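With one protein chain withheld, the remaining protein chains of the complex are depicted in position.
Chain lettering (A and B) follows the sequence in which the chains are written, and residue indices restart at 1 in each chain.
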Amino acid sequence: MSVLPFVVAAWLFVVGVYGVVTSRHLVQLVVCLTVAQASTYLLLLGIGYRHGATAPIFKDVPASTPVVDPVVQALTLTDVVVETTVAALLLALTLQVKRRFGTVDPDELTAMRD
Amino acid sequence: MSRRLRGLLFLPLGAAVFAGLVAATAGLPDFGHGTSEYGEWVADNMVGARGTTNVVAPVVFDLRAFDTVGEELILFAAAAACALLLRTLVSEEGERRLRELPAVDVPPVRALARLLVAPVVVLGAYVVAHGAITPGGGFQGGVILSSLALVLVGAGRAALARREGTTTGVELAEAVGAGAFVLLGIGGLVFATAAFENFLGPGTPGDLVSGGIIPLANVAVGIEVAAAFALIFVELIQSGAEGGDG
Partner (left out) sequence: MSVIQAAALVVVALAGTAVVLVPEPRRQAIVAGLFGLSLAVLFLLFQAPDVALAQIAVAGVGLPAMLLLALARLDEGDEE
């Protein structure tokens, strides 16, 4: 039971990549990529969790309360916002692809290179 | 290779990757029982050393500020590239159709959006300002503030999104935010010994002005994130997918 967070993280990654591999629409590809990215957040926070500890905010608890690891939270926090911007960039690329090739189906795009 | 074949081929490979990942995490300490000297040191010392009650904020903006400036510049570059790509899509035909598109005129939506503008601004500013004290900070508050672009369109002010001055103003705000953060780093070089070193005093934990440069860094990042997301939204609203020639 104690490996459940890591199992779910691995599952999200594999499911996300499966979605990328079998996508029919470039926007679907971007969303499945988002799911795969979520697995990294889960992994980081799973590593940082401490049993019986509380959030790393000392506003209303004494400064000696055990807290979860704040470093991994710092890493995940900036990650969440920045990767959404990268997804926006991918969406802009999708719009360009639609304009140039007339389709957003990944299979048809591969065929056009021939 | 057809899509179905790809999917079927992926299943055994995916299962193998899944098993490999789970096996790799078997070496980690049990969930909830890990230890981290760095994390414990930060949790024990940051309240006194930096005067912030939210100990994640000094990790983001003080101890690992180089990391954050790198991430912020990724955000800046992605938003700028997004704007660049979307602007090449605006054609004459698209611009004409954009001007003729009616603004949102469903009365309940307009009324709700107008009511939402002030609370969103206050909430976003509150989250940004209290980054050093409570959960929040520049990144979260910035995204909240950027939703103003969508709320204003919902309030029937779509013309705001289409005007030339809007993108210029948003880009200016984004540049100001990114530049302010970098200037804070240089301030660390000038007023203290290292870049991004906290050159203002820690202050009292729990006060609005505490943590040295951390509230200032929060404001800079908040402006930048809000402007970047607002730029993306505005460019998506402004662009058209059909091009002039191919």
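Heads up, the rule we're going with is that contacts are C-beta pairs under 8 Å (C-beta built on N, C-alpha and C of every residue); 3 or more make two chains touch, one makes a residue touch a chain.
The model shown is predicted, which means the values in this text are computed figures rather than measured ones.
S.K.: Taking the full complex into account, find the residue in B:N54, B:T167 or B:N198 that is in contact with the omitted chain.
M.R.: Touching the chain that is not displayed is residue B:N54.
S.K.: Could I get the residues of subunit B that touch the absent chain, sorted low to high?
M.R.: 31-32, 54, 56, 127, 135-137, 139-140, 143-144, 146-147, 150, 229, 232-233, 236-237, 239-242
S.K.: In the full complex, which bits of subunit A touch the chain not displayed? Write them out.
M.R.: 1-2, 4-5, 8, 11-12, 15-16, 18-19, 24-25, 27-28, 30-32, 34-35, 38, 41-42, 45-46, 48-49, 51, 53-57, 67-68, 73, 76-77, 80-81, 84, 87-88, 91-92, 94-95, 98-99, 104
By our rule, only the chains that are shown with their structure count from here on.
S.K.: If you average the CA atoms of subunit A and of subunit B, how many Å lie between those two points?
M.R.: Centre separation, subunit A to subunit B: 15 Å.
S.K.: Quick one: in the complex, what on subunit B touches subunit A?
M.R.: Listed in rising order, the residues of subunit B that touch subunit A are 2-3, 6-7, 10, 14-15, 17-18, 21-22, 25-26, 28, 30-34, 36, 38-39, 42-44, 46-48, 53-56, 59-60, 64, 67-68, 71-72, 74-75, 78-79, 81-82, 85-86, 88-89, 133-135, 137, 139-140, 142-143, 205-206, 225, 228-229, 232, 235-236, 239, 241-243, 246.
S.K.: In the complex, go through subunit A and note every residue touching subunit B.
M.R.: Residues in contact with subunit B: 2-7, 9-11, 13-14, 17-18, 21-22, 24, 43, 46-52, 55-59, 63, 67, 69-75, 77-82, 85-86, 88-89, 91-93, 95-96, 98-100, 107.
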